[in-house]
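With one protein chain removed, the remaining protein chains of the complex are shown where they sit.
And now, chain A:
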Amino acid sequence: MFGIEVIILISSLRFRLEAENFSPISIYCEGSTCREMQKLGDFKLPHFFNYPPYFTLQPVRETREKQVQLWKELILDYCRTQKIFVIKLEEEFPLFSNSVIERTLSHEAREAFLSALAAEGRAEWLDKGHRSCLILWHRIQEWADIIVNFVKDNGFEDSVMTVEEIRFGIESRRTELHGIDRTILMRALKLLEQKGKLAIFKGTSTDDEGIKFSV
């Protein structure tokens, strides 16, 4: 009985949260000043997102370093909350444009920020032409740890699962693994395979592989 109430409470909360997704503006207060700041989806944007120079690649070294740092954080945060794993430079990316101040990051700027992420292992270019970038808001090692925890929490130590089951199975729904990018997952799995924590084998169908855990 208690459980049902909790479920109802949780689901109503979630409903409220989801409803808030549709409001473009949310008011929040920091310090003693209140101001409105827009959102992207349910992602809260920082105030400097409306600062026009933020969208121009700064030439002065010190200023540039700060700018790059802020963009790196923002990109990672956004991708984490929105579960975005790949950014394609030539496509529109909501974070890279601000319609309120009518500014958009140039291609050069985007490449600069993503390359900075790649330099510290938080992203990876998928092609030489730098058109597509894999975002590692969790490092591969972190994903590996998450997988291990997932296996342990659900008692899958000696069982077998397919890759797709890990990605979209019921068990993974409450974890960050749900909807994970396939490339990232495979990398993490391969890392674990090297450590002997599991074995990857080809499944019956051509595009699905199976994992045997031996965590």
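Rule of thumb we're sticking to: a contact is a pair of C-beta atoms (placed from the backbone, for glycine too) under 8 Å apart; a residue touches a chain by one contact, two chains touch by 3 or more; residues count from 1.
Simple rule for what comes next: contacts and distances are computed from a predicted model.
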Protein name (UniProt record) of the chain left out of view, among "COMM domain-containing protein 5", "Small ribosomal subunit protein uS10 domain-containing protein", "F-box protein At1g10110-like" or "Vacuolar protein-sorting-associated protein 36": "Vacuolar protein-sorting-associated protein 36"
Of A:103, A:122, A:138 or A:197, the one touching the omitted chain in the full complex: A:103
Residue of A:73, A:120, A:142 or A:157 touching the missing chain in the full complex: A:73
Touch residues of chain A, complete complex, unshown partner: 28, 30-33, 35-36, 44, 46-48, 50-53, 55-56, 58-60, 62-63, 66-67, 69-70, 73-74, 102-103
